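Okay, structure first, notes after.
Omission of a single protein chain aside, the complex is shown with its protein chains in their original locations.
To keep things simple, chains are lettered A, B, C and D as they appear, and every chain counts its residues starting from 1.
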Amino acid sequence: MTKFSYYPGCSLKGSGRAYEESLLPVFKSVGVELDELKDWNCCGATAYMAVDEVDACVMASRNLAIAEKAGHKEVVAPCSACYLVLNKTKHYLHDSPAINKVVNLALQEAGLSYSGNTPVRHPLDIFIHDIGLDAIKAKVKKPLKGLKVAPYYGCQIVRPYSTFDNQYNPTTMDRLLEALGATVLDFPLKTRCCGGSLTGTLPEPGLLCTYILLKEAKKRGADVIATVCPLCQFNLDGYHDKIEARWKEPVRIPTVYFTQLMGLAFGISAQELGLQRNITPMKPLGATAA
Amino acid sequence: MSKPKVAFYWCASCGGCEETVVDLAEDILAVVEKVDIVLWPVAMDFKYKDIEAMADNSIFATLLNGAIRSTEQEEMAHLLRRKSQFLIAYGSCAHTGGIPALANQFSREQILKFNYEDAPSVVNENKVRPQLKFEEEGRSPHLPMLWDTVRTLDQVVEVDFYIPGCPPTPKLTKTAFDALLSGNLPPKGSVLAPDMALCGECPRKDSKPIDVVFTGFNRSATTILDPEKCFLAQGVVCMGPATRSGCEAQCVDGNMPCTGCFGGTSRVHDQGAKMLSSLCSNIESKEEAGINKTLEGIPDPVGTFYRYGLAKSILRRRINPTA
Amino acid sequence: MSVKQNGKEEVRIGFYVCHCGHNIAAMVDCPEVAKYIETLPGVVLSRDYKYMCSEPGQDLVQQDIREYKLNRVVVASCSPLLHEHTFRSATEAGGLNPFFFHMVNIREHNSWVHTDRKEATEKAKGLAHAAIQRVAHHKALETKRVEINPAVLVVGGGIAGIHAAMTLANAGKKVYLVEREPSIGGHMAKFDKTFPTLDCAACILTPKMSEVGCHPNITLWTYSEVTKVDGFVGNFTIQVKRKPRYIDPDLCTGCQECIPSCVFKEPKFSDEFNEGLGKRKPVFISFPQATPQVVVIDPEVCLNFKRGKNPDGSAIVSDKCKKTCVDACGDKKAIDFTQKDIVEEIKVGNIIVATGFKTFDAERTPQYGYGKHKNVYTALEIERLVNASGPTGGDVIMRDGKTPKSIGIIHCVGSRDYKTNKWCSRVCCMYSMKLAHLLKEHTDAEIYSFYIDMRTPGKGYEEFYNKMLEEGVHFVRGRVGEVTDWAFTPEEEGKLVIRVEDTLAGYVRRIPVDMVVLATGLEPQADAQDVRRLFNMSCGSEGFFLERHPKLAPVNTFSDGIYLAGCCQGPKDIPDTVAQAGAAAAEALVLIDRGYIEQEPNTAFILDEECSGCKSCLPLCPYTAITYQEDRKKAVINEALCKGCGTCVGACPSGSIVQNLFDDDEIFSEIAGVMAYE
Amino acid sequence: MDKATQDAFNTGNALANAAYQSKKRNVTIDPVTRLEGHGKIDIYLDDKGDVERAYFQVPELRGFEVFSLGRPAEDMPQITSRICGVCPTAHHMAATKALDDLYKVEPTSAGRKIRELVYNAFTLEDHALHVFVLGGPDFIVGPEAPPELRNIVGVIGKVGLEAGRKVISMRRRVREIISYFGGKVVHPVLGLPGGVSKALKKEDLPKFQQLATDGVEFAEWTLQIFKDIVLKNPDYVKMILSDTYTHKTCYMGMVDEQNKVNFYDGKLRVVDCDGKEVCKFTAQQYREFVSEHVEPWSYMKFTFLKQRGWKGFVEGPDTGIYGVGPLARLNAADGMATPKAQAACEEYFKTLGGKPVHHTLATHWARVVEMIQAAERIEQLLNDPEITSPDVRRAPTSVPKEGMGVVEAPRGTLFHHYQTDERGCITMANMVVATGNNAARIAMSVERAAKGLIKEGHVTEGLLNKVEMAFRAYDPCLGCATHALPGHMPLMAHIYDHRRQLVQVLEQS
Partner (left out) sequence: MSEKPWTPRIVAFFCNWCTYTAADLAGVSRLKYAANARVIRVMCSGRIDPQFILDALNRGADGVLIGGCHPNDCHYVEGNYKMLRRFQLLQRMLGDMGLEKERVRLEWISAAEGEKVKTVMNEMVQTLTRLGPLGIPKRWDEWDKEMTEMEHQAGAQEPVACNCGIAKIKAEVAHV
């Protein structure tokens, strides 16, 4: 059983709990064990980087240092923001000796150090490149026959550090979902902004983004939007009322984590996968097929 | 008219060179008839001050063997240089440092420490070390200092000629004498041995194919050596190609490869580097791993390529920080 | 330390340090260097001078040699690769053997790369000191003359190759022109018009092509590739593999009867020449003006090859086919399914490499949807689309059968982009505007041209740009973000939406169009690396072949006798290409007409007395220049075969091999020299 | 210079100054001539001019153990032979045996026999050297004789030129055996783990067999000379038996299964001053029985029996000090391995009053006895049909780790001990050499002699020579002792001179 060090980040313990609830069993069933970092801390999210890069790096790198200390080769960061920030930190430390120095000094205080060698991986990356589609196909018990899925990647996992997929036209999730038997729609907005935190701060432009995505998905006849990011899921699932009120247009469409769809295909119950947490619930599989 | 005066002297050597002079047997008589031997510590009692008393350049030729590793040896080298018209470095130690020069890879402290503290048979709780001046109830026997570095004769005084070998052959010694006495001498600083590599006179020369490339090196410890075939063709390191001839390939006659005691040819600054270059260039592999694999057969390049030449060579130890 | 004397004569060195205007003087204190060198033993005089390579500079050297009885000359200036020859000649003119000269590189290796004047000056002193010690060991040498074989090989039959070949042939030189495709013509043959004059490419190219085809001095081998290059300047031995076209060119009259008579009634195979927009049959001729006018049979699709080919390329003849083509050919009997690879071996003295370029693969920029949205085209496709002899006979009909009402042309696709190619492809701005003009002409559609910067350096180019503005092409300044079929407004429905930040207007625009044209950039050929090795050339970091000097030797390579022409050396338009091809031809002519070249006498030789015959050097020589003489039991170097790498010298265990110009003494004294100056 | 050495020197410095204050008289014999190596004696007299303390010093050190580190083990026989150019074969052979043990490989029977042949040849010529050139003259010519006569010249003067020539030629012929197999006689190269590098060709056998017969005859002749000149002279016998040259210590020597003397191989046997066996052990066990002691006034280390411990320079029943070399070997063994030698041995003990013999000067006689055994052994081996077998080497296969080898060098027991990494490169090398084993006994002899012979500052060369005699009997090779500057080959050249021009050279000095 291959082992990865697992950095959940705050979302997967909070708003994005369903992501974790589906992620762990799915990994388990393909023979991957995630072992959660002891005493991990906030990645600093995208905001902190804007405030003070160095401090942000210190904060983020602590997690990587812990992982290194635990002797893990690679860290899995499912949340897009975490994934981006940790990767960014890794790059900064590599590119700037200055930052590297400061960071490691800071880490020393905590008896830690970071060599910069621990790669930060995204679940998609691991499913496609480490486990492979054949292995996944083999695990499918209930193919997602006829389920029309709009694959939505969001902005962060491929930009700017597109390590495992094409920056402009990512396809890993497409291929993954096809392997599960779903009908994957051509979704041109797959990397378009979901509104991010604007939905909370500046509703007008924020919700517009969300609205555009929902509208297009509906228009292309999607039964469900599959996402990889807790924030995206939150935005796409959370504001249907507001949006319909604002634009007088039906946009209700369930948004789920790709891992939940995997779980369903693997025959894990919706409950275990935390699907009940959706505000706009996803119809049971059979129903869609009809 | 008086015969030319000849002196023999030895410094840090093993005495093998003396044996060689002795082994000249009948040959040396021819020599001795023509000269007066004025100094030969091994052969006759005499007084240091007798030498001091001699006029400068009054000795025709001095054959000095052994490397220089202590103040007294240096002092004597200078004295004899002053007194002699020709000073001849006799044997590997005087010529290129010889085996004792392998010590230049290590520091004096390493040597003292092992000998008097770490050697398995030593019992020495208080870590007693020999003292340059030791005092016991007012008695103070003294010991001479050893240097950190072993040196060749010409690194201490000017040398006119060299007779190589560990030990040199009686034949070379005789030829040298003849040259000296007959006065038809090569240019100053010459080594009085053929200036061609050993392969030139090696009986196994023809047994080497023209396309020997190395995929590995065999060590005599674990290989049965073919008594007829060129050692390099057997994949055994032989210093012959980089070593002066003149020894009549004695070691090869004993079915062992040349270890290079005659030093390099006049055209070479560093015998070891040259041999290394030639061997490595002919390794077959083209990538690092393969090359390293091949080179496993040469675990000790310093001892292999610089067995007798470390003092003379331009390969030198990093002095600080540790040693 | 004392200067070792060379033989008996006393060494008298003259030293010159060049200011090179400010190039050196700005960073190196030349007078101080001269002053320091003057103090060294053996140095008779030491001068600093503004431009040593200038006429007066060289005269100075010559006078001094005579006046001060100099027998060694050292010049500290630029790289020896640049001016060593100049100063050797000056030394010779002064009455000395040219190899009593040595050069110190204090410009490329010093003044241009350092920032601290003190350090740079010290470095200059050190290097000069080394040269002074080295030159004392120099020996008089005779340069080796090598006869030049007057024949020339031209690789690549594009406009560059064609022009170079013609130039040489017209000068009466034998030329072998080798082209990989069935016809010469290259990219230019695919173009419709050429900017800025808009004269038809075919009209100006085809006459040259047929001239080449029938020129008595040119041996044209199409559908062929160079497989082996041996030898060196003046005497190359080349192997050319001629792929079987299953037609005997001598018997084929070019009547093309075979094509209609093919068992395939309709063309059904993708047509490479038309960028896959059109179709062709198994037996075909690339395009009407193809040279030679000889059809080709494509073994991949011809029924007669259904049972495949023998390793040698000949057909395992099958009766799957009625062979109507053979009947059609009748008693000409030009069709021969048993043809196999032919390997020709030729000897030439010079080589011109004109292997051209490859256009950027638009699928590498998925955001522009090429391959995803069918109405997205590459520029080259449009060239064929608007071409009267193209697949649509010149009508602009899109893949969906419609004629576009609005067209967007996106510049710099795969150029000036850190994610793909960093360089500017030089021709895209111009050909984009050309296409804008042609498309407008053919369709009268609205044309939007999206550019980053408009680059129009060239005669009549800027004027052409203004003409386009007048013609009403909409120029939008900004790099396009994406081309998407996602419609946000009703009017966008069913269209391709181009999202771009208009950096002049300062906001993001969504412009819906029917057709998108990608102005793809120029890249090195896919096999550039192999070709580079084949001819022992270098590539720049971007992969184009590297010229010897960007300014002073733009068509030479680092291998003497091999020259570059056209886009294989870097993107350029047709006029520049032709000019460069002419230059390359001229370079070759220089050698041919002189009849010989003088080679560096840096060969190695064995000291016969000293060689012990240890045989260590024998396996080392890649040119088998070293042999073992069994009778004498010694190794011997054949000077004619020795290329002067010096590997055997570095490896001779008894120091019995010597290399001219790079003698042990010379290098050791150089080391001593650089170390002598603190 | 590194800290440690510096400290050493500074202390030395302080002590030195102190020493200069106290006005002590001292006599320096510097260096000791006619012994292989470089030694010096500082004799300190008290105010009356009597000897207070005599230091026998060895003033140099080369550190072979250290610069052997990292070397491939198979190079050790050749490297260590350079410890001494006089007994290179002893080191070469000890090292070679250590290699057998290191690689756990048994030499082929032919290989072993060739080694033993070469080794006995070496013992014979080296002993001959000492008898006629180094120690011998003291007796043959007489201790009181002037120095220029107290050498081979004198010897020849006494026994005749013919005899001299005999010595020379025999010695050279014996050395030919060594060079035949070893390539060179000085620093031979034959030794390899599992055997030797070169076989004996049948056609070459006869000339060696002839040599063997002559060898035995030569050895017996030597014994005769010794008896005639030394034993027939009551003064000498008195001197041999005199207290000045007598030390009651233990003795170590190598013995075969029958406890007979063997030079090349066997177990080491130690007897106490009453001739009782103290212990018997193999080379591999040496560390359990042998230890070295360091004195600040000499580079030489002093060996002693481990169980008994270092008790200072003392003799007697429970001393830890032991002697090696001919005297010791005969004491430690139950007799000689060959008939003629055995006979000579019995006579030796009979004359000197039975085992063990404590008289240092008797060593000379013991040496002659050993020459006979060596010669006889050579004869035996050369008549062994297997000696010409081509099967002289067995290639090792096991992974090396640690190996010890021991031989009886002419001057006494010689241990080599190596540890290596799995590639067979030296990680530790230790050598306990003959003269080291004798060091303590030598020091004692010197002091005793000095005290006995120098009174009231009255010093003559004759007296001093007697002091030298005290240890010259050990034929100490100080080169080996410190793996240091050895190399005296006293007076040999005179031989050659004298074989034609005796008188002249005599006049020279």
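The rule we apply is simple: a contact is a pair of C-beta atoms (placed from the backbone, for glycine too) under 8 Å apart; a residue touches a chain by one contact, two chains touch by 3 or more.
Because the structure is predicted, anything quoted here is derived from the model rather than measured.
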From C:Cys30, C:Ala90 or C:Ala120, residue that would touch the chain that is not displayed: C:Ala120
Among B:Val128, B:Ala233 or B:Ile291, the residue in touch with the chain that has been omitted: B:Ile291
Given C:Ala25, C:Leu81, C:Val301 or C:Ile397, the one touching the chain that is not displayed: C:Leu81
Contact residue for the chain not shown (choose from B:Thr20, B:Asn65, B:Gln105 or B:Ser121): B:Gln105
Touch residues of chain B, complete complex, unshown partner: 10, 41, 45-49, 51, 71-76, 105, 132-133, 142, 144-145, 147-149, 151, 155, 268-270, 273-274, 276-277, 279-281, 283, 285-288, 291-292, 295, 298, 300-302, 305, 313-323
Residues belonging to chain C that touch the chain removed from view: 79-81, 105, 107-110, 112-116, 119-120, 122-123, 126-127, 130, 533, 536, 538-541, 546, 550, 558-559, 602, 620, 622, 643-647, 649-651, 659, 662, 664, 667-668, 670-672, 674-675, 678
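Here is the rule we use: only the chains that are shown with their structure count from here on.
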Whole-Å separation of chain centres (CA-atom averages), chain A against chain C: 48
Whole-Å gap separating chain B and chain D, where each centre is the average of the chain's CA atoms: 25
Separation of chain A from chain D, taking each centre as the mean of its C-alpha atoms, in whole Å: 85
Interface residues, chain C side, partner chain A - complex: 365-367, 372, 419, 482, 484-486, 488
Chain B-facing residues of chain C, complex: 607, 609-616, 618-620, 628, 633, 647, 650-656, 664, 668
Of all residues in chain D, those that touch chain B in their complex: 1-2, 4-5, 8-9, 11-13, 15-16, 18-22, 24, 26, 33, 36, 42, 44, 52-53, 55, 57, 59-63, 65-75, 78-79, 82-86, 88, 99, 103, 147-148, 151, 168, 172, 175, 179, 181-190, 192-193, 197-199, 286-287, 290-299, 301, 303, 306, 310, 393, 395-397, 415, 417, 423-425, 428, 430, 432, 479, 485-494, 496-497, 499-501, 508-509
